[in-house]
Every structure is written in structure tokens, then in C-alpha cells.
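Take a look at this one; I'll ask things after.
One chain of protein is taken out of this complex; the other chains stay put.
Chain naming follows the written order as A, B and C, and within any one chain the residues start at number 1.
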Amino acid sequence: MTMKIGVYICECGPNISEKVDIDKVIDAVSSMSDVAVVDRYKLLCSSDGKKFLEEEIKKHGLTHLVVSACSPKQHEKTFMEVCENAGINPYLFQIVNIREQCAWITEDKDEATEKAIRLTKAAIRRVRYHAPLEKKEIECNTDVLVIGGGIAGIEASLQLVSANRKVYLVEKTQSIGGLLTNFEKTFPDMQPSSALINQKIQSLNNNENIKVFTDSEVEEVLGFFGNFEIKVKKKAEEEPIEFDVGAVVVATGSNIFDPKKTPQYGYGKFDNVINSLEFEKMNLSGKISLKNGKIPKSVAIIHCVGRNEKKYCSEICCMYSLKFVRYLTNKIPDVKVSNFYSDLCLPGKSYQKFYEQTKGNTDFVRSMDVKITEKDGKLNIEYKDETGKKSDLSVDMVILSSAIEPTSDASKLAEIIGMSQGDGGFFAEEHEKLGPVSTSTEGVYVVGSSQDPKSISETMVQSEAAAGEILSSLVPGKKIEPEVKVSHISESLCTGCKTCLSVCSYGVITFNEEKKISVVNEAICRGCGNCAAACPSGAATIKHFTFDQIYQELMEAVK
Amino acid sequence: MGEKKQHTDVLVIGAGIAGIEASLLLSKSGRRVHLVEKTSYTGGSVIKFEEVFSNMECSTCMVSPVQQELLQDKNINLLMLAEVEEVKGSLGNFTVKIRKKARYVDLQNCIGCNACFDPCPVSLKNEFEEGLSERKAIYVPCAGALPNVPMIDTEHCLHFKGKSCNACQEACAFEAIDFKQKDESIELGVEAIIVATGYDIFDSKKTPKYGYGKIDDVYTAMEFERLYASNGPTEGQIFLKNGKTPKSAAIIHCVGRDEKGYCSAVCCLYSLKFNHYLKSKIPEIKISEFYTDLCIPGKSHQKFYEKMKETGTQMIRANVVEVTKSGKEITVNYKDENGKKSNLLVDMVILAPAIEPKSDASELAKILGVSLDEYGFFKGENQDVFSVVTSKPGIFAAGCCQGPKNIQNSVSQANAAVGKILSATKTKMEGDITA
Amino acid sequence: MSKVEGTPITKGAIISTKLNTNESIIEFLKKAMDKKVFDAVLVPVRVPAGDSFAYVLIEDKSLLKDAAPLSPIMSVQGAKAISGMTKLGKGNMKIGAVMRPCEIRATVELTKINQTNLENITLISMDCPGVMPISDFLKDPEKSMKIYEDAVKRSDDKIMRPVCQICDKSSMVSGDLHIGTLGAKKGTFFIVSNSQKGNEVMNKLGIELKDNVDDWRNKVQDVFEEKHKKREKSHKDLKAKTTGLDNLINTFSKCINCHNCMKVCPICYCRLCYFDSDKVKHTSEDYLDQAERKGSIRFLPDTLLFHMGRMMHMSLSCVSCGSCEDACPMSIPVAQIFSMVADETQDLFDYVSGRSLDEPIPLVGYKEDELHEMEDAK
Partner (left out) sequence: MAEEFKPRIVGFLCNWCSYAGADLAGTSKLKIPSSFTPIRVMCTSRIDPVLVETAFLRGADGVLVAGCHPGDCHYEEGNYYARRRFAVLKKVVEGLGLESERLRLSWVSASEGQRFADVVNEFNEKIKKMGANPLRKKTSL
């Protein structure tokens, strides 16, 4: 079928027509080969304008369309719809920006006209090389794998599960509940943690659509958004369990920093120097006591343990330290508590109040260079106060508020799933602002303190957020519609050098070992075109921004 | 399903970053969304920032793609210059009355050529630019605003003050300007409501000791954001009222913290960002930050702080800070950590005021029938400080209307609210689709 | 230009022998085959007609006698042989490959881009005196042999390829084992190992690496230094002669677009060269446009684009082996020009082609904070 290009120039009222001599443009491009019709219209984006275009396409049996009007950001979509309605493939169309980037920025009318001609010619040359692109639809599995059985994973599972959606919850240890099960209460509301967690675990266990694997670890994650293949290995079992899911939620939580790495605090050396988790457990057991069974009369809480080593603030230590003050004064009314801190971090609306209500029961010592020694059976805290003056304090017990750090096996998991680790070794979210729970691997989400230190409340919100993303994109019965302007690698040209694999930011290119060539997963390619520019043999191309298409524009530009 | 009429549309109040993200996600799931925005533009306060901490990403580059997506989304019914007047009913079938003010400029016909601005004889302070530049009675808040369609400020427009001025109408080639447009009252049935109305900035005049409003060259954070903005009143050039370039600046943290009784979570970080702003335009400038406790939680922010410190900024832990002016000179008087009185001469002072609830938050809460907390933010379910669930089933709160927070947490909450809505009805909805 | 430091290796083996270098290497290979350390060896062999040399994979020890590790010419760049042999798999034979340092560096580059599989290959290099231009050699092969041997004895590089004369990486840079003759006392040579693989081979051969090899190392250092100075000087002269628009045209307008330089290049690994592909074939309309603009257009066109394009694609990996220049029927000093540009592009990233398998080719990575001289961000 012969090519019939229709070229239409929008007057955009006076905006283009006053700056560009449209008739000159029409004359200049009419003679170009394959151009079937050239015409002008007062406002093509208006409903009349769209109708006019549609009729023109049908009347002249056009195969391609060029519209010289405004920025693609304004109306590319509009005219692509016109194409669809008129029955030509929307990608056999090119919009020319002769308003924002011609009429509006050019003083002299002749110059603006000359530029409009150049831009329109370039588009005509380009559109000749356009190929029709078809929307694809991909069947997707709507089940979800949740990794980690702490509050983050549990909340995500409960939000996600439905009659039509199975959730597989994989927990490394022998029981679910996570860190929270060690806490008596949560700040700032000081409600019993059990109230929060037990009832959730209940409904989790009662739901036959949630399959819980304890003592298990994820061994393999293959495939892509909507179609992941999972292998889970259960301890003491030979064969891994295999199943398919559409999305993966990573909720593996965090560890606390090991105070042995900060010897100045004497942790592991002195009996009554304990870390925050040990204290939570002790408190939960109902009795706060020293190694010798005696009740401590004085307790020091040291903030920011490991902050200098980790090089970030763990956000919640100040608050849980204040919670410890409540624990202590509750169980030991006459106890003397001192907090050694440098900066109080109480972000958000309700933490300061908690602080105000607690500070009466404790001293706050802004201090530096804290060091702990043992002196006749008691612990002696040497420190510099904020004026730099040396001072010390003798106490029965010291609690170290340790930093939050990624779990030791984080990098192993990152490897298996193909996630990247960002600052502090925490899993990297896709975008610091707009993509807080998604990752650069589509369909893989990260929530809770495996992404960044955070409170229980923030963690649950993230779990709900991940649920929001998944529920809105993986709907039973609905197919996924991937981007169509994606990259493609020619089998016959690819030499298998893997350059494209190394430059792709989204890991959508894989290597076919039999054929020794790279293959793009078009279902998840974002279409940046990095691989196309990186490939020295020209095997990789990016649809709708091919070498030929750009070359044609270029040649008109340098003519 | 049959028994009681169930709506599936969702109402989102506020087209800031939280409202936009929530709407787009809901639309992606196939829901129809009614997005009600009080102003004439989308993007809320994020579009006032040139860059955002801690990666210093260009804010416009970050947000304008989602704004474009929003404007082109056929599932989203964007109602600008609109406010919720009345809400009846409960989860699943709320009836909402919305009052939509006339824009007097037709969104379809207007092509954003701005030809109507020049002929307008009225000139006013531009609120969006914190009064640092002028606008006309027909105007868009700033270049690049989306939608790029002006509105008419009927309070000042001569035409609406009975004069015979039609200047803008005559200048418009698209019959886009329609003085006959009427305010509308719209009634909607929705399943659920997401409140994302954002925040106000604490009025620094309430803390006279910092001299704001009395002393020239004492700026609030928002004013300074606009000063630095490349699409702002000075195209990003930072200079003093007298046109000179400042050689030194003081940034004062925690303005209004004592008054509000909470920490606003983002001030330390955006104050550090201001370092970057100042240094990138005036490399030799001397900067001093006055703070009490540095609040930079999370994995990325300390790194950012260290980077800012490298630029030679002086971090002064101080209390009883006061700003005075004698002759030409601005003095910051303070007590340092040893309790010693000290002072510092600077050319410019930037205040980092607290984040506070929108002035009309309580009104909206009344209309919605949900409770606010003691500070006037929307209250989370029981004591849960971060929860998006309000006291009324089917109504959720996301972003800074729920409490001061950074963009990341606002977006998390927006998505969480969507998660809650979809989760509550997923079996039914999905049942419908699969059936 | 960043230069390669001489090897840090201090220990090796000093072998006493009556044999010359060629014979010693062959002797070494024989031993390795006897002890089944290698099942086969890849080594240059003089072709029956005697007028050239070819890489041959020898499995039958008796044929080793024809081997000529120090052949006077480089007919095929060894990296091409290795990649031809192993691209589709490592095979099941342990192979010792004797190659020149630049051939091994090219092999390292190809390995980074997945064009070889070195698992079963032991790369053995020797101190390289350079090779003659093929065309010179062919004038009278027998005579050339003498001339070459004589030149090697006198370590005189004037008869060698121009890029060999300015090669500042003519000893061990990478690979597994190296035979050192520089700085060796008469009747001895050095063997040093540069990798775990190398150590294992020496182990199996029962040769201990305990002798002090400072003499060799220092001599190598001196040679590198001296050649490096020479290289910079010659590049400077070359710049004056061949660069700048008019010189370039005078240099490259001779080009007949045969693309031999690309075909023999060890680094050019593409199945179909970009510049032979349809991407650079245009419509007559397009050519007429150009003719109209330029006044005229030559055919075949885009000569300079081809050479610049190749520089863009492979100069970061170029090892200055000189094969391209040997292959040019129009005697364009293409290897010299490429090596000059390559030194500059590699310098951008302190990269040295073929120095180490652990150094990725710069274009597959980035640093956030770099190359600001190239940009003008606000």
C-alpha cells in the first residue's frame, strides 16, 4: 500500500498564524514525496478540529499523519486518539511543536516561518520511518508473595488477601510476629503490643487464602511483574516448594546494631550493661533486675549507640528510650533514670507531647564522649557535658539504645530478588519521594524497616501503601498493558557482549545462554533507550525512537 | 450485593502531591475519582520548591509528569476552585455537595497563550509568590502552572466591580473568557473519601522576637523558596531588598515550635537544603544555622547533613534567639550552649517556621464529621499517630493534613489510603470483574 | 597519558638454558604437555610455504618443533584466535596459549565483553621485541627472518611496526604466565606467574617461583619508561602531521572503505559492523541532499564517520597492536592515529585496556561525581 501522509498545520488562533506564514509552510512541504494533502485549520485541538482531522484521514485514505501545532506534552495524546478513531495506528503520527518552540520564541516572522518549515519537513521525513505499534496485553497472576512475618508482612498480607487472591507469607524463624512480640507496649500510645499483634495473627491464621511458611527462606525469584516464579526452601525439607505470584512484598525488617562494636560502652564486658532489645525482653518478663537479682535503683539510658558507626539517625531510638523511662518508673517507682543524648529527634505531631509527659521522671544530659567503666560494683559513666566539662555519674544499670541496621542476610535477598541496596545498606526504594514502597524491579515492593528505620505506625502505613499499589495494578480478570515504546534486540545482530545488561537500570534484559544473545523483556521495559545507545553493533533499538527516525529529523535540521 | 446501593467512585480532597498520587492510583485500579481542589491549579505546595531534599531533585521535573498524567486521565474528574460543602451518608454511599466557583476562563477553549494578561489594567500582589511579585486580575500563579489556564479574581477584576472593562475578553482569540460563567453546586455519590488538604505555615509574625514583618531581609522559608525558584519572581536570583547580594545569612530553626508544641519533622532538613540554595548561587556567602536539636531521621539524611556541613556552614546550638536591627545591620542575638550571650551580624535572615493545620481544617472536619487531634490535624484511628484511618469509616486522611511530614511519607499515606479503600471492597470489586 | 607501571612481581624462576628464546618457550611447552598440564597449546607456526605464520592449536607434541612463539610478524591477532576458539564454550581441553602482551591485553578486553571463555586457557606472554610490518616481511621472507632475528639480538626496533616502536606495554601486563628475557643474564631467562592459574601450572611443573627477578622487573620498568617517552613524542609529531581538518582529509581521503582495519581488529567483535549495517545506508534523496549542500559527495561516503565511529566504539579497548595498519592497502597510519586517540579516551577514566579483568570497560558504568569539565550544569 502506498504511503499517503497528511500534513495539517494548526493556526492556534493568532498564536501560530501571526508568527508563522502558514501558506508558505504549506507550499514548502506540499511537493515532498509521499505527502498526499497539506492543509491548515484554526484550532485542531478543538472538538471541531478533531472532527475535521478524522474526516480528512478517512476522505483522503491517509496512512500517516503529521500535525504542526503545539508541544507534544499538550496534545500528542489528543491527536493519537484522533488517529485511532479514524482507524490508523496512533504511532504512524508525529506532532510538530511550532508553538512553544517556534512561534512563541521567535521574533521575526520570516525566521519563524523558515523554522516551522524545517520542523515540519523533519517530521514528515521522520513519520515515513514510523512503524505501527500495537498495545499488548499480558495475563497476570494476582497472588502475592510476602517475605517476612513481622508486623509489616502481616499487615500487608491481611490487606492483600481476598477470595481471588492468595498470599504466601514466608518467615525465616519458627514463628510469626517479629520484633513486636518482644515489646510490652508501643509508643506513644503505650497500648499493649499484644493487643495489636495477636488479633492480627489470629485473623491471619483463620484465613485459608493466606499460606504461611515458617522456618522458610525464599531461594529463587524468577520472572517479572505479574508472572513471578518462586522457590521457597523450608528447613529440614529436601525439595523446595514452588509457586507463581504476580508481585512480591519484601518486609524482612531490621536488626539492632551490636554494641560490642562500640567498646567504650562496655557491653559484653560489664554485667549490667544491656542493649535495648534485651531490656524490652526483660521488661516483658515482668521483672526489671540486675544480674544479681537485685532491683536497680539508678539506670542510665545511652542514646545514639552506633550512630557514628552507621552514619545515620535511626529515627525511633529517642522515642523508645522515652518509652523505657515509662517502663522503669512504672515497675520501679523510686528509680532514678538519666538519659545521655546529643540531639532529641521527636519528629511529628505527637512525640513531643510524649516527651513532655515523660521528662519529669528522668534527667536529660546532653553529652559527648560517653564512656562506661566499673567502679566498686557500680557502673560509672564518664562524659563531657555540652559546655565540654568532664563529669561522671554512677548507676546500677545501663541500657544502650542501639541503632537500627539492615538484617545480616539483606544482601543475599537483594541478590535473589534483584533489588538494590541504598544508603546504610537498606533496600532502595524506586524513588525517594514518589516511589517510597516500589523498587526499580517492577512488581517488587519494599516496606517497613528493611527500607529505612521507622516506627510501627509508619511501617503499617507502608504495608497498606504496597497493598494499594498491588491491588490497583493486579486485578483478577484484568490484563497488564505494558509500555509499547520499548527496546528490542535483534537476534541476528546481537553478539552477546552483555553491554546492554550492564547499563539497564531496571534489569529487564536477560541473557539467553543457548543462543548467546541478550533478550529484552518487553513487558517491563521502561523505554529509556539507554541500551540502544550503548549497543555498538546496533542490535538494540528503541521503538518509536529508532536510529532512522532520529536520523531523518537530524538531516533536516542540518540541511 | 443487591441490598443497599453501593457507590464505587471515590472523592479526593486536595490536589497536592498526596491527592494527585491517590487519585492516579485509584484511577489505575479502574475507579472513577472526583478530585476537589480549592485553588485554580494542581501540585499544592511541592510546586513552590525548586529542589527537594535530600537528593536535591528538581521539584518541577519530579511533579509535572504526574500533573500532566492527572490532567489527561479520563477516570479523574478534576474540580478546581471547588470546596466540599456538605457530606451525608456513610461508608459505601456518601452523598457529597460541592461548590465549584466559576473560573470565568473555559478550560477547553483556553490554550494557555497568556495573551489576556498584558491588557488587564489591574495589578496585584501575587500570593503564590508570597507577595514578592505582581499579578493581574486574570492570572496563573506562576509560569508552568498546570493546568496552564488562568482564572479571574472577581474581587479585583474591574468588570466584576461594575466597570465596563472587557480587556481580557477582547484579547482572547478563543472565546475562552466567559464572564457569564456561574458558580455550580455539584452533588456526587461516593464510596469513600480521602482528605489530602495539606498544611499552612506558622505565621512568623506571631513570634515578634525574630523581627519578621518589621525588619527587611528577614524571610520565611516559603518566601525564600520562591526567591530561589527559577520560575519565581527573581528567576532564582537571591538578593536583598536593596538589590545587593547578601554576603552572610542566618537560618533560624524551630520558629513556632514552642507555640505549636510539636516538632514539624521537616524544618531541619529544608533548612539544610537552604544552605545548598545559598551556596549554589553565592558560593562565598557565610551561613550560620541556629538550632536546638537536629532532627534528621532516616538512612539518607545524615549523609545530606554532612555534605551541607562541608560547605563551611556554622551550626550554632542556641536558645533565646532574637533578631534586631540597628541602622543597616541585622543582628542575631542568642545564648550559646554554655549559656554565654553572643551575637552575629548578618545581611539576611531566613526563618524555618513550623507546619500547622490548614486554617479551614476544623471547618472541613465538621462537614465530614471526623475528629481532629489537639493540634488541629486530622486524627488517626485510636492513638495510632501515622494511621490514615480517621474516626469515621470510609474517610481517610493522607499527607500533612494528618500531621507534619515529608513528601515520601505523604505519598506513602496517599497510597495507603488507596490500599485501605481497595482492600475493604476488593472481594466485591474483583468478584464483579471476574464474574 | 597514564602509563602502565612495570609489574610489582618480585619472585619468579630463573631458568638456565643453552637454547634461544623461541626454543626455550617450546621446551617449556613440551614439558607442560608431557606433564599433562596442557592438553594442547595455541602458538604461532610458520606456514609450509614459509612466507607467513599462523596460530595453530597443537595437540601432537611432535609438531611443536615448527612453533615460532616469537614470529617476526603478527598475521592474525591472537585474541581473535582465542575468541574464535572459545566464544561458544570453554571446551574440555586445558590449553596453553602463547601470545604477545598486546594480544593478551586484547584477549582480556574481549573477555570483559563475553567474547571468550578463559576457564581452560592459560595465557603465556613473553617480552616482546615487536613484529615487522607484514608487507616488509613479504618482500623476501627468508631475508626478513634474518633481519628480524638480527634486529631482536641488537634490540633494534627500527624495522618493527611503527606502533611496536612506541609500545610501552611490551612485557607482562596481564595474563597468567610470562617468559622474561629482558635483564636476563646470558643463557638464562625468567618465568613469572601473574595469577593463581599461573601458580598452579608452575606447581604442576615442579618449578618453584623463589628466585629474585628484580633484574627483569627493573629492566622492564626502564623499557616502559623509555618507550613511554618515545610514545608521547611520536604522538605529538603525529598530531601535527595528521590531525586538524585538512590533515585529516589528506590522511583519510585515501581510504577506500574496504573496512579491512575493522575486520582484522581484535576488538571489533560485532557480528555485523555498525558501519556495514543498514543504519548507515541512506536513500538517494538523502545523498542528493548532501551533494546539494556540499557541492559534491564522494562514494563510498562517510569515510571519516566510519573511522570516528570506530574510535567511539573501540578506542577505550584499543591495545595499539597495529594489525589495522598492516591490513590497510592504502598505507594509512591508522594504528598510530587510533593509538593516539585511544590513549586520550582511556585517560578520561584512568583506564588501560587489557590491564585487568576486574576493570570494566568505562562505558558500562559511571561515577556520580566526575567529568564536570565536560558539562556546564548550573
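Going forward, a contact is a pair of C-beta atoms (placed from the backbone, for glycine too) under 8 Å apart; a residue touches a chain by one contact, two chains touch by 3 or more.
None of these values were measured; they are calculated from a predicted model.
S.K.: Taking the complete complex into account, which shown chains does the hidden chain touch?
M.R.: Taken over the complete structure, the missing chain's partners among displayed chains are A, B, C.
S.K.: Considering the whole complex, which of A:Lys77, A:Lys231, A:Lys485 or A:Lys516 touches the chain not shown?
M.R.: The single option touching the absent chain is A:Lys485.
S.K.: Among B:Gln72, B:Ser133 or B:Asn231, which residue is in touch with the absent chain?
M.R.: In the complete complex, the chain left out is touched by residue B:Asn231.
S.K.: Out of B:Pro119, B:Gly144 or B:Gly189, which touches the unshown chain?
M.R.: Once the missing chain is taken into account, the touching residue is B:Gly144.
S.K.: Please identify, in ascending order, the residues of chain C that touch the omitted chain?
M.R.: Those residues of chain C that touch the unshown chain are 239, 243-245, 247-249, 252-253, 274, 279, 290, 293-298, 301-305, 308-309, 311-312, 315-316, 337, 340-341, 344-345, 348-349, 362-363, 365-368, 370-371, 374-378.
S.K.: Which chain B residues would touch the chain omitted from the figure, given the whole complex?
M.R.: That gives, for chain B, the contact residues 50, 55-62, 64-65, 112, 114, 143-144, 148, 229-231, 235-236.
S.K.: In the whole complex, what residues of chain A lie against the chain that is missing from view?
M.R.: Chain A touches the chain not shown through residues 71-73, 97, 99-102, 104-108, 111-112, 114-115, 118-119, 122, 440, 485, 503, 505, 526-530, 532-534, 542, 545, 547, 550-551, 553-558.
FYI, only the chains that are shown with their structure count from here on.
S.K.: If each chain is a dot and touching chains are joined, what shape do you get: line, ring, star, complete or other?
M.R.: It is a line, because the chains touch in a row without closing up.
S.K.: Which chain has its C-alpha centroid at the greatest distance from the C-alpha centroid of chain B?
M.R.: Relative to chain B, the chain with the farthest C-alpha centre is C.
S.K.: So which chain ends up closest to the centre of the protein, judged by Cα positions averaged per chain?
M.R.: Here the chain at the core of the arrangement is A.
S.K.: Top contact pair of chains, counted by C-beta pairs?
M.R.: A-B
S.K.: I'd like to verify one number: the distance from the centre of chain B to the centre of chain C, where each centre is the average of its C-alpha atoms, in whole angstrom.
M.R.: It comes to 62 Å between the two C-alpha centres.
S.K.: How many angstrom between the C-alpha centroids of chain B and chain A?
M.R.: Between these chains, centre-to-centre, one finds 23 Å.
S.K.: Check each residue of chain B and list the ones that touch at least two other chains.
M.R.: As it turns out, chain B has no residue touching two or more other chains.
S.K.: Could you say which residues in chain A touch two or more other chains, in rising order?
M.R.: Chain A, residues with two or more chain partners: not present.
S.K.: So in the complex, which bits of chain A are touching chain C?
M.R.: 33, 492-499, 502-503, 516, 534, 536-539, 547-548, 551, 555, 559
S.K.: List the residues on chain A that touch chain B in their complex, please.
M.R.: 12-15, 43, 45-47, 70, 73-74, 77, 159-160, 162-165, 188-189, 191, 311-315, 343-353, 356, 366, 386-387, 422-424, 426, 429, 432-437, 452-455, 457-458, 460-469, 471-473, 475-478
S.K.: So in the complex, the part of chain C that touches chain A is made up of which residues?
M.R.: Contact set of chain C toward chain A: 87-88, 113-115, 269-274, 277, 279, 282, 285-286, 289, 293, 313-314, 360-361, 363-365.
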